[in-house]
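The structure is given below, and queries will be raised subsequently.
Removed from the display is one protein chain of the complex; every other protein chain stays in position.
Order of writing sets the chain letters: A and B. Residues in each chain are counted from 1.
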Amino acid sequence: MKLVIAIVHDDDVQPLLEDLTSKEFRVTKLATTGGFLRAGNTTLLIGVDDERLDQVIEIVKNNCESREQITTSPAPVTGTAGVFVPYPIEVKVGGATIFVVDIEKYIKL
Amino acid sequence: MKLVIAIVHDDDVQPLLEDLTSKEFRVTKLATTGGFLRAGNTTLLIGVDDERLDQVIEIVKNNCESREQITTSPAPVTGTAGVFVPYPIEVKVGGATIFVVDIEKYIKL
Partner (left out) sequence: MKLVIAIVHDDDVQPLLEDLTSKEFRVTKLATTGGFLRAGNTTLLIGVDDERLDQVIEIVKNNCESREQITTSPAPVTGTAGVFVPYPIEVKVGGATIFVVDIEKYIKL
């Protein structure tokens, strides 16, 4: 049995949790505040049988992998002369860190 | 030395903490928000010598084991004709998940 500690972006938590629980994985969500550059992360604890470890990792990948997203440039804060034309910008979203730790004993009461 | 990660129901945390600390175990309580079906859980970290591992597990069992409880049926939300007679219903409370992980190094500063 393994313990998967997954640190994922807050934005990705909801779909990831739905995906995991729909496949009968049991997840505990810890409140996380993130370090300096990691604000907005959530830590999940997932206990998993050895045979299903790859499946968990695959699910986290599908939902959290670092990717680029096209967003619209924000409107200027203070009034600018002329017409503001929003332009598309690329931002990096997602990304996750996964630690897999061996469990010596697992008890469900 | 082992690290015990215990995910217990919020209701059981207070008596469990009292029991553990009265027996000189050192506990750290993490804020937990729970996954879908696990709202209201708390995660505890307990560092323990190998010889006392069984004792910790026993204490968690005593305080958190899944059990049935008789409660009174809630009053109907909107007015019903006639008299409302509350009736006893059985609900499942408690339950816990325990992960035991081996610690390579333990340092107390």
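Miscellaneous remarks
Rule of thumb we're sticking to: a contact is a pair of C-beta atoms (placed from the backbone, for glycine too) under 8 Å apart; a residue touches a chain by one contact, two chains touch by 3 or more.
From a predicted model like this one, the values you see are computed outputs, not experimental measurements.
Remark: the residues of chain B touching the chain excluded from display are 3, 17-18, 20-21, 26-31, 44-45, 47, 101-109.
Taking the whole complex into account, chain A touches the unshown chain at residues 2, 5, 7, 30-38, 41, 43, 57, 60-61, 64-66, 94-102.
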